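The complex appears here without one of its protein chains, the remainder shown in place.
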Amino acid sequence: MQRIGVFVCWCGSNIAGTVDVQAVSEALKNEPGVVFSTNYQYMCSQAGQDIIKNAIKEHKLTGMVVCSCSPRMHEATFRKTAAAAGLNSYMVEIANIREQCSWVHKDMQIGTEKAIILGKAAIAKVNLNAPLVPGESPVTKRALVIGGGIAGIQTALDIAEAGFPVDIVETKPTIGGKMAQLDKTFPTLDCAACILTPKMVDVAQNENIRIFSYSEVTEVKGFVGNFDVKIKKKARYVKEDVCTGCGLCTEKCPQKKVPNEFNLGMDNRRAIYIPFAQAVPKVATIDPNACNMLKNGKCGVCAKVCAAGAIDYKQQDEIIEEKYGAIVAATGFNPISMDKFDEYAYNQSKDVITSLEFERLTNAAGPSAGKLIRPSDGKHPHTIVFVQCVGSRCAACAEKGKEYCSKICCMYTAKHAMLTRDKYPDTEVYVFYIDVRTPGKNFDEFYRRAVEEYGVHYIKGMVGKVAPEGDKLMVQASDLLANKQLHIAADLVVLAAAIEPDKSARPLATMLTASMDTNDFFTEAHPKLRPVESPTAGIFLSGACQGPKDIPETVSQASAAAAKVIGLLCKDKLTGNPCVAHSNELMCNGCSSCERVCPYGAITYIDKEFRMPDRTTRVRRVASVNPAVCQGCGACTVACPSGAMDLNGFASKQIMAEVDAICK
Amino acid sequence: MQVKGEYKPLIVAFCCNWCSYAGADLAGNNRLNYPDNVKIIKVPCSCRVNPMFVLRAFQRGADGVILCGCHPGDCHYTSGNYYTRRRMALLFSMLNYLGIEKERTRVEWVSAAEGAKFAATMNEFTEAVAALGENKRLEDLRCKK
Amino acid sequence: MNKETENLRKEIVRISGVNPVKCMRCGKCSATCPAYDEMEYHPHQFVYMVESGDIEPLLNSKSLYQCLTCFACVDRCPRGVEPAKLVEAVRLAAVRKQGANHLKADDIPALLDEDLPQQAIVSAFRKYSK
Partner (left out) sequence: MKVTYFPGCTLRTKAKDLDMYARRCAEKLGVTLEEPKDWQCCGGVFTTARDEIATKLSSVRALKAAKDKEQMLVTVCSACHNVIKQTNHAMQTDADFAFRVNNYLGEDEAYHGETKVLHYLELLRDVVGFDKVKEAVVNSLAGKKIAAYYGCLLLRPSNVMKMDDSENPSIIEDLIRAIGADPVVYPYRNECCGGYIALENPESAKAKSSKVTKSAAGHGAELIVTACPLCKYNLEKNGSEIPVVYFTELLAEALGVKEEDNE
């Protein structure tokens, strides 16, 4: 028989407001096995934990139930408390009477009754708990960073600095990501390339970092500390180690009409190309969809002009297999498509552009060499209208926009408006906003400067329609403060398109078994306390793949993720989860049902000798679970026809006891 | 709406640790009400739920049993929810054969981000079960005191 | 808000199926409205005034009869508020009162034009009278 202690937490008034905690601790006192029951204001506080520790010692407890907040919040805390007092951590069960009781019910009597039942179920379970000792597994001391934007770069550099090898996998031919496309950065207005490209060079030169560019992750197996990953290095038809990046081929290639994705299609590149001058690795790549040689075998100019002999038309995709201890997702974001917002005429006029296109237009390395011109006729625009929140904060229909605030648009729009007025004082600049959101260091001051020093017209209201008429864009908008409908004849309209996670994130999340929210952003293990970890152990999050972020925030989160990875890689061994499956060999009939459903290959069959009642021995084939590989899902326990397979911590008997307690 | 008098159906909800249990927590965080007769049992994955547990609940007087797991493709254990879906489809059809209305059982996908969906699902399921009235078919009278 | 106003507000919300609380005050409805200049109260004001219970001025305003039901605000609203449906509900609240028809059958002949399609007359009747 267990000796169980029950600890009911008030959580201030969070629980005590709707649950009579005194009544709960009284009622649970009489449950089978319970020898001690109390309640306290904050069980998770030092004083609360002391109550637990003392009770464990004083009443020689063999098990305990804490009626408190969700186990996702403080189960770990109370397990540590128990261990500190000499009680096995796995003899602790939590009855969730906050998130699943006091917070969802309003009536004191109802809340109290439910809390008692939840407490009873937990007690019934603890009665059948057994002490568990976690196993250990080794750690592969190498990290994988997926995505080579500023987030991935920063994470990789920090991990490498700590002395661990890191691999970056980037789908594009170069690292650098979105930041490489930007002109200036807010709120200091330093040039993006000036601060990013030295970091890219650092990555290239760091001995601990390998870059797999033009590559993608195709398979992830294993678990924290022991991931097996397959990376597909796509054929770029150029030998990376031979190419010197001289760029002669990109000048001689006769196929000149390929839309240049780096400039968002605003100019053209060749079929063989280097995305931009500071690309890392600085190696040419052949676009197989555009190259005449690859399509019909007629050309070969690049091979002729390459003095280094780096061109290889016969190159094949290569699969690289590597082991990693930790994986960081840094897949970033993209602006959403403007197809569903054609009231702004993005698809009807070349002079309606997105903010990222505006960045390229004002970038000295961009398609217009930094001269602000209208894409349609190359003329200088005299009236520019910026529209904020295009597709952000849009809850009307899911296919159209995003319900969340994209966070970065207010600031970059202020930057665009300010820089335009600075360079071209003859240009009138209007910004239509719903709210100007500038929470950040020196952010609001920056926005106010745009208004007060640079004379940008900020108008509270939205644009309803952009009508291309002649060479003007007729902008129909509302000015809510003046209570007027405005009609502005603009030369250029810039849309602050909402941002969304990169499309590669969803399949990657499936491979990593990392969870995502409804917007396809990765979810964090805890929104406040564990913001850079995925709930899946060993998977970390860096940058905008977790939520919209600006550069300073991305870099801090990237470094935070790196710190978490370093903390993991520093360990020689990891303690595993003891809640794993185990087979009762006497009951196992060797049918292989469990082996077939195990997603991890944790179950193997062994031949084992058994002594029979008649004192003979017989060799039987029985299941054996590798506790280091088993993740404890329990699929095998249900598949087992003879009831031999069970799960530590979630044994069939324990769950049935909970069912019984609830249904009583 | 069709709750007659004081009758409240007893609902047992099995929630997987990674998605639905977190979804239930989120419903709590957002203070979204759902009936108190819903009692949640945490399992590591919906595939840990043995059909026996469902039968046991009915035997012991539950009026409805709901299983909640991660959305297809999002299972923390890759494929557990697919097993659940197949197993429960079989079980439910058998229950139907025994004369237990299939509306008393359900498998739902609730992600960690879907607190609102969790609460809405529980409200709706409780209402649907309440409309069927008390479940007596499988109840083991020996269990009654 | 007094009881009567509260009931009227509830009734308008019910028959329109519109929840004015969803409005985030971006003003896109008013930016998009082709009848803006003919209105005393503009679409975004309609939403806000219903939300805050300031409905009386709307009931007596000619703005009710200027909405063209072109659904531009319904389509372009980023929050799915659907202001035109709200305007319609307030208009019904006004014309359903005894003798409050905005358009009476006797008024019609004076307004007619020989080419005017029937459609215009039946539509106007539907919009302006109970």
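As written, the chain order gives the labels A, B and C, with residue 1 at the start of each chain.
Simple rule for what comes next: a residue touches a chain if its C-beta (ideal position, glycine included) is under 8 Å from a C-beta of that chain, and two chains touch if they have at least 3 such contacts.
None of the values given here were measured: they were computed from a predicted structure.
J.: Please identify which of the visible chains the hidden chain touches across the whole complex.
T.: A, C
J.: Consider the whole complex, including the chain that is not shown, and state which of A:I51, A:I320, A:M474 or A:A563 touches that chain.
T.: Spelled out, the listed residue whose C-beta touches the missing chain is A:M474.
J.: So which of A:S13, A:S45, A:Q109 or A:Q348 would be touching the chain we can't see?
T.: The missing chain is touched by A:Q348.
J.: In the full complex, which residues of chain C touch the absent chain?
T.: Residues of chain C in contact with the hidden chain: 14-17, 34-35, 38, 65-66, 68-72, 74-75, 82, 84-85, 88-89, 92, 103, 111, 113, 115-124, 126-128.
J.: Which parts of chain A are in contact with the chain that was left out?
T.: 339-343, 345, 347-348, 397, 465-470, 474
Assume only the chains that are shown with their structure count from here on.
J.: So which one's got more C-beta contacts, A-C or A-B?
T.: Of the two interfaces, A-C and A-B, more C-beta pairs touch across A-B.
J.: Determine the centre-to-centre distance between chain A and chain B, using the mean Cα coordinates as centres, and give it in whole Å.
T.: The answer is 30 Å.
J.: Listing for chain A: what residues touch at least two other chains?
T.: none
J.: Which residues of chain B touch chain A once you look at their complex with the stated criterion?
T.: Touching chain A: residues 10, 12, 18-19, 21-22, 24-25, 27-29, 31-34, 36, 39-45, 47-53, 56-57, 60-62, 70, 73-80, 83, 87, 111-114, 119 of chain B.
J.: Spell out the part of chain A that touches chain C in their complex, as residue ranges.
T.: 343, 389, 393-397, 401, 434, 460-465, 476-478, 480, 483, 485
J.: List the residues on chain C that touch chain A in their complex, please.
T.: Residue list for chain C touching chain A: 22, 24-33, 36-37, 42, 44-45, 72, 76-80.
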